[in-house]
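Missing here is one protein chain; the remaining ones are kept as they sit in the complex.
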Amino acid sequence: MAGGAVTVQLSEKAAHRPKHITESVGVRIVLISIALLFLVLVVLLPLLSVFIEAFKKGADVYFAALRDPDALSALRLTLTTAIIAVPLNTVFGIAAAWAISKFRFRGKNILITLIDLPFAVSPVISGLVFVLLFGAQGFFGQWLQAHDIKLIFALPGIVLATTFVTFPFVARELIPLMQAQGVQEEEAAASLGARGFQIFWRVTLPNIKWGLLYGVILCNARAMGEFGAVSVVSGHIRGETNTLPLHIEILYNEYQFAASFAVASLLVMLAVLTLIVKSFIEWRTNAKSPERSADDAH
Amino acid sequence: MKGSTSKRTKPRSVLPGFGLSLGFTIFYLSVLVIIPLAGIFVKTSGLTPEQFWHTVSNARVIASYKVSFLTSFYAALVNLVFGLIIAWVLVRYRFPGKKLIDSLIDMPFALPTAVAGISLTAIYAPNGWVGKLAEPLGLKIAFTPLGITLALIFIGLPFVVRTVQPVLQDLDNEVEEAAVMLGAFRWRTFRRVILPELIPALLTGFALAFARGIGEFGSVVFISGNMPMKTEIAPLLIMTKLEQYDYKGATAIAMVMLIVSFILLLLINYLQWRSNRRVVTA
């Protein structure tokens, strides 16, 4: 279940369509209006509302909410979590994509399906599984307690849950990309005497760097924004186990709407940044693709 | 560990790192995903079938499933229609701001669900911008199943658009022209020639949006109002049970949802595999 694994390019195919295979101007205008209205109601208005609500009580309240020690500690926790989870999943994504795209082996499709699993699991259940394993009443609960190790309602639990939820992102972005590129370039490099990491570093990585970057930023956006799974394992201890999204929830439930939306606006900016990077990557790949297809021609 | 390690699956490749990369993949997958998920099954197997049945057949649990599945279904349905229109407009027409609209589609992937939840609530609550307009018409959006559906429409929006878009893009003009030369006018060409080509992608997108909707939590809890029997979704009920330290109850409810999700996942992979195969051989 691709969570954004598709990078679509808007080609110039739309430019010239003979009139018998397109709709009349009226129909076109109606369809475009429907699409725009839908997007405004479902996506654009909510985004705008975040900033409007955040500044409703003035810039002072806005910045005070961001400077609040609890907000800062939530930000720190969110960053820490992402710094651990994202590299782990990146390494995994590269390893999985390498094995799957460069070699033939039995059970490959099953492996791909299994990698998709976390997409199919409700975030709440993702949190639940770790509570069941490491919680006080959990599978390893007693043993952990005996050794005075606290995983649940602490940083390790939050990291585990986040890693679980964002597990497939990099892999799902890289697998189709590397499958499409095949093994010829790597085999050529190997035949020229390149070995091990040299092949990856000098041949594969330059080919996949943009896809990899997109996978990583998307993974990062989700890691920083995860709510359900983290909510289950965090225990909501203010200033200790609250991530940014959990902090937003608490403020919201305490009717501190302006503060809540102020913190939310940070995450909106992160999302916008993510999409800008994505557009940039698409623009790069589009700009490069003619030269690539010319390469393929001979 | 370089080159081939496994005898049965002989990669017969000059490329290095098969053992290392596959080994690490499987190890990481097992530790992080498979073993923890297996935990749920182990935990449930601690339940007797009667206990399990008793939990999941409880009226409140049934009601929460109903809310989750129905709202997800309707949301996916709405996304099916509007996702198709949006993909169509983006692929085929030219209009100002198209690039921007196209990036906006991915917003639900990138935006944290909790943020989506509070902002949708702000707009569609009775005192919100749109809620205010809807209330005199007798239409309550937030804190009703309609609100849940709305949040799930937001969450599922990219799935249909992003699965249909590439298929529509690759559709050969000649196929439409062939229909034209055989006498079909626009609507007929769409219904008989274009739409059937899109159906696998539409179904995949629908299933993805539906599956995502069932499990969704963050964007829904704020707008749903969380009234037991009416607007309480299954993931929230799991959360509630956990807060009451009813681990067995939570696990039983989760089991049912997991099974549904797995079936959907298999279905989606099957759909994708089928449409790929057609493309490859045709």
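As written, the chains take the letters A and B, and residue 1 is the first residue of each chain.
FYI, contacts are C-beta pairs under 8 Å (C-beta built on N, C-alpha and C of every residue); 3 or more make two chains touch, one makes a residue touch a chain.
Convention: contacts and distances are computed from a predicted model.
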| item | value |
| --- | --- |
| Which of "Protocatechuate 3,4-dioxygenase subunit beta", "Ger(X)C family spore germination protein", "Carnitine transport ATP-binding protein OpuCA" or "Transporter" matches, in UniProt, the chain that is not displayed | "Carnitine transport ATP-binding protein OpuCA" |
| Sole contact to the chain not displayed, among B:L77, B:A134, B:V193 or B:L267 | B:V193 |
| Footprint left on subunit A by the chain that the document does not show | 16, 18-20 |
| Touching residues on subunit B - with respect to the absent chain | 172, 174-175, 177-185, 188, 192-193, 196-197, 199, 278, 281-282 |
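Definition applied: only the chains that are shown with their structure count from here on.
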| item | value |
| --- | --- |
| Rounded Å distance, subunit A centre to subunit B centre (Cα mean) | 15 |
| Residue numbers on subunit A that touch subunit B, as the complex places them | 1-4, 6, 8-11, 13-15, 17-18, 20-23, 28, 31-32, 34-36, 38-39, 41-47, 49-50, 53, 88, 91-92, 95-96, 98-100, 102-106, 109, 111-125, 128-133, 135, 137-139, 160, 163-164, 167, 183, 186-187, 190-191, 195-196, 199-200, 218, 221-222, 224-228, 231-232, 244-246, 248-249, 252, 257, 260-261, 264, 267-268, 270-272, 274-276, 278-279 |
| For the subunit B and subunit A complex, residues of the former touching the latter | 2, 6, 8-9, 11-18, 20-22, 24-26, 28-29, 32-37, 39-40, 42-43, 82, 85-86, 88-95, 98-99, 101-116, 118-120, 122-123, 128-130, 150, 153-154, 157-158, 162-163, 165-166, 169, 173, 176-177, 180, 186, 189, 208, 211-212, 214-218, 222, 234-236, 238-239, 242, 245, 247, 250-251, 254, 257-258, 261-262, 264-266, 268-269, 273 |
